[in-house]
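To start, I am sharing the structure in question, which I have written as structure tokens.
Every protein chain but one is kept in place in this view of the complex.
What follows is subunit A.
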Amino acid sequence: MLWLFFFLVTVIHAELCQPDAENAFKVRLSIRTALGDKAYVWDTNEEYLFRAMVAFSMRKVPNRETTEISHVLLCNVTQRVSFWFVVTDPSKNHTLPADEVQSAIRMNRNRINNVFFLNDQTLEFLKIPSTLAPPTDPSIPIWIIIFGVIFCIVIVATTLLILSGIRQRRRKNKGSSEVDDIEEKLESMGTLANSVPCDSLDMKGGHINDIFMTEDERLTPL
């Protein structure tokens, strides 16, 4: 009689956890891809740890604080490594609804990943979409800051160049007007011994050499 009861229990258990059973999820691990040489072997102890993590996640759900490790059933473990799991209620007759299990796993995904040194891509819960980390958007986009810096530098450089150009031109104008002043002064002073500007040579002061006179006439008048 006892054997029959035992047989029945295992059969029910087996029926609860089956590939594509109701409320069952498939899990796939890629340990070698994630860890390379440091990969650990997937054995029954690791399975125990997994069941413990699932039970831990379920205990965080309100009304399910009494979930035990024995309520989590694993089956069809392959070499890949992949397997199916279900979570049963305390009576071990029904499985807990898929939505509850899904939300529990999603809440604690990070901790489950870290326990096994894996991430969302190498520890896959098929049919449970992972929540992707939202991008950290800074309040001001970085490119505007750099743009602003370069823009200000260009404006400053342009203004400096324009101002220096204006100053140069003003100095040149003043310089040429100064030269004109000196010439006027020299004209009014009359003859001078040396350092006479050439323009004043054909003025009243000084003697005109007749020989050069003929050369002057050869030149076309302005």
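Operating definition for what follows: a contact is a pair of C-beta atoms (placed from the backbone, for glycine too) under 8 Å apart; a residue touches a chain by one contact, two chains touch by 3 or more; residues count from 1.
One rule holds in what follows: contacts and distances are computed from a predicted model.
Choosing from "Dynein regulatory complex subunit 7", "Cytochrome c oxidase assembly protein COX19", "Serine/threonine-protein kinase 19" or "Transporter", the protein name stored in UniProt for the chain missing from the display reads "Transporter". For subunit A, the residues in touch with the chain missing from this view are 28-33, 39, 78-82, 129-132, 134-135, 142-144, 146-147, 150-151, 154-155, 157-158, 161-162, 165, 169.
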